[in-house]
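Quick one: the structure is below, and I'll ask about it shortly.
A protein chain is absent from this complex, but the other protein chains hold their places.
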Amino acid sequence: MIFDKHPRHITPLQERIWRIIFLSDTKAGRQYDLILLALIVLSVALVTLESVPDLAHTHRAGFYIGEIALTGVFSIDYLLRVTVCRRPLRYATSFFGVIDLISILPAYLELLIPGAHFLGILRIVRLVRLFRILKMTDHLADARLLLDSVFHARRKIFVFLVCVMALVFVEGTAMYVIETGKNPDFDSIPQSVYWAIVTITTVGYGDVTPITIAGKMMASVVMLSGFAILAVPTGVLTAEFVKTSPHGPRRICPDCGKADHSREAGYCSHCGHRLPEAE
Amino acid sequence: MIFDKHPRHITPLQERIWRIIFLSDTKAGRQYDLILLALIVLSVALVTLESVPDLAHTHRAGFYIGEIALTGVFSIDYLLRVTVCRRPLRYATSFFGVIDLISILPAYLELLIPGAHFLGILRIVRLVRLFRILKMTDHLADARLLLDSVFHARRKIFVFLVCVMALVFVEGTAMYVIETGKNPDFDSIPQSVYWAIVTITTVGYGDVTPITIAGKMMASVVMLSGFAILAVPTGVLTAEFVKTSPHGPRRICPDCGKADHSREAGYCSHCGHRLPEAE
Amino acid sequence: MIFDKHPRHITPLQERIWRIIFLSDTKAGRQYDLILLALIVLSVALVTLESVPDLAHTHRAGFYIGEIALTGVFSIDYLLRVTVCRRPLRYATSFFGVIDLISILPAYLELLIPGAHFLGILRIVRLVRLFRILKMTDHLADARLLLDSVFHARRKIFVFLVCVMALVFVEGTAMYVIETGKNPDFDSIPQSVYWAIVTITTVGYGDVTPITIAGKMMASVVMLSGFAILAVPTGVLTAEFVKTSPHGPRRICPDCGKADHSREAGYCSHCGHRLPEAE
Partner (left out) sequence: MIFDKHPRHITPLQERIWRIIFLSDTKAGRQYDLILLALIVLSVALVTLESVPDLAHTHRAGFYIGEIALTGVFSIDYLLRVTVCRRPLRYATSFFGVIDLISILPAYLELLIPGAHFLGILRIVRLVRLFRILKMTDHLADARLLLDSVFHARRKIFVFLVCVMALVFVEGTAMYVIETGKNPDFDSIPQSVYWAIVTITTVGYGDVTPITIAGKMMASVVMLSGFAILAVPTGVLTAEFVKTSPHGPRRICPDCGKADHSREAGYCSHCGHRLPEAE
């Protein structure tokens, strides 16, 4: 951080490239973003498909060349970003700076170190770069709103999670006592807790199911409790959304200035002046 | 579009038929709609049942005759619509005009071209014509309201879907790393992503399930995250519904004209005049 | 209905019994309701357990005697109801009157006609009598509120159901085209529609699952669409509940009479008079 305190001087060319790469307010900038977006999606598709045994075998060369080409492009992108921005260190240590680096490092390690195949999987973090597209559009405000609501509800969600964790442990243990010995599916408490989580979230794989009468009755109680519990996080988040969502564009009375009129209001609730039509 | 710019002149008979076929404001018009509705349902039932091997075999002739009869009726309906409306081209290129055409074309292709059996499946688009019944009733306003809410929430839903897509790829990849080699169910990343989608939406078929301890712990995290995530679209849409739903019939103050009184209000919030009872 | 137009004259004894049986405003009346409630639950338990092959075999006599006894009690109850009320025909043709009759008829048919075993199953309608307990308590207002909300939302729910039905037919047909021939699970469109319903409601039995790559991709789309769709009825009903739920006790300004103040309001929004504390 030492030599990054003051922004360094950059040439007009660097400035132009910086504007294209980092911002989205020019046509070239948006095109750069779109191309990068397409390459990220392509790269993730490659990582994903390479894991399919058949495809990996028949298209080995294709995957190899594709990966080298994409890693090359992402490396140039990274180098350009470091080169043209005024505070290279601040960028390199920022959230997206680190993600950009992690997006290319595993590929080099995999290409250089033989046997480091699993490292290649880490290329999946390139997905995180997708969130850059939120920057491009005006979706950022909406993402912000969603995150704000979740943030406001964080304590209620924490309380809720503590209750759910305690509940699945108690229910899982009860089920273990009921079914163990009669049903090999419930051969330990961790397994029974796994069953309780599968059930209470209503996922219901069916890989672990009760077979005794008492077990099925207990399971019915767990399912109906899951039913009710499902309502809590939804209710908490919804209440948050209802509260934080702005009620349409701010309608202001032209006469008295009162500002919080609902969509349906025809007259100012303070002075009775006719309000202009809502959009 | 060239010769459709100005509405053509139509005879009183055409006018009468047009009113019956296109509108629902006469008794004959509503009966026409109802008969068409019944025929569409019958037609979809035929398409559906014809795919059952046993039935297709034993009732071959019945399906054939039924299809010819229904295609005939729908063809007459289409020709009538083109004949009687003032702007035939505008109708033919409208949403329902295209759907009406697609509803009869596959049948002709299937009947004429031998071996074009699968084209017959396209007859299922006749289902879309069902939405015409919304026109008949006063359900249109409600459909409008639902669509408006979804439309208003579209950006939040888009952000949400991007997050979910990124999440299932990351979770699927993590699960692939954990389970691959030990569990044939997780033999590739696409398959693991499929598992993650099945899990996060709480569908939980159980055709792909973890068997290792680490996998079950990871699955528990995915399930509980799905739990929380399920709350987001519900919350977003609900907040939208709460906002856009008109609060009962518009209650207007008989004295000052203020219009946005809630169901519970007894007095006008502007002038204090007693409000008539809410319905 | 002919001889029931005017209420008939009843003796004080009939009046007393009527008050006990039909109302819950005396101690005896509430006890009668509770005993009947217990007998109904017992009766349903008998019907339910009698269907378990082992139990039916070992406790044949017990089930038989229990059924005769309960049918006797319910018959006396029915006769009493007809005898003591002022308008026997109006009762006999009312909702609960019909239910009361259906609750005893199947038992007689089963006991009298040999081989009419399945008729006995109809005794399960006795469950409907459970709803009488809502009358006993002050839960009726809440049941009313729930029903009102559902009633208000009925058109939106109808539109929603039409959309869901169309969707599962289209999705099921698409899946049939994709999987048929490769997967015996999808051997007809009705079966594929069944799969679509199992999937879109997130039940996910796993008895019908896709096996092709294209099928799994299609299934992913169906699941994510189900995810979004699940939000619609919840949102609609919630908006209704939010709207119809009274905001605490009605707070009325003691000075100007304005009536719709929120829980948090400290002053009347019309005249500024201090409001009494909310409960």
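Order of writing sets the labels: A, B and C. Residues in every chain begin at 1.
Everything below uses one rule, namely that a residue touches a chain if its C-beta (ideal position, glycine included) is under 8 Å from a C-beta of that chain, and two chains touch if they have at least 3 such contacts.
This is a predicted model, so every value here is computed, not measured.
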Full-complex contact with the absent chain, from C:77, C:179 or C:240: C:240
Hidden partner chain, residues of subunit C it touches: 44, 47-49, 51-53, 118, 121, 124-125, 127-128, 130-131, 133-134, 138-139, 142-143, 145-146, 149, 157, 161, 164, 190-191, 194, 197-198, 201-207, 230, 233-234, 236-238, 240-242, 245, 247-248, 261-267, 269, 272
Interface with the undisplayed chain - residues on subunit B: 202-206, 234, 238, 242
Residues belonging to subunit A that touch the chain removed from view: 155-156, 158-160, 162, 166, 169-170, 173, 176-177, 180, 187-190, 193, 199, 202-206, 209, 213, 216, 219-220, 223-224, 226-228, 230-232, 234-236, 238-240, 242-244, 246-247, 250, 252, 256-260, 269-271
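Assume only the chains that are shown with their structure count from here on.
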Chain-level touch network, classified as line, ring, star, complete or other: complete
Per-chain Cα centre nearest the global Cα centre, belonging to chain: B
Between subunit A and subunit B, centroid-to-centroid distance (C-alpha), Å: 28
Centre distance in Å when subunit A and subunit C are each reduced to the mean of their C-alpha atoms: 40
Multi-chain contact sites of subunit C, meaning residues that touch two or more partners: 202-206, 234, 238, 242, 269
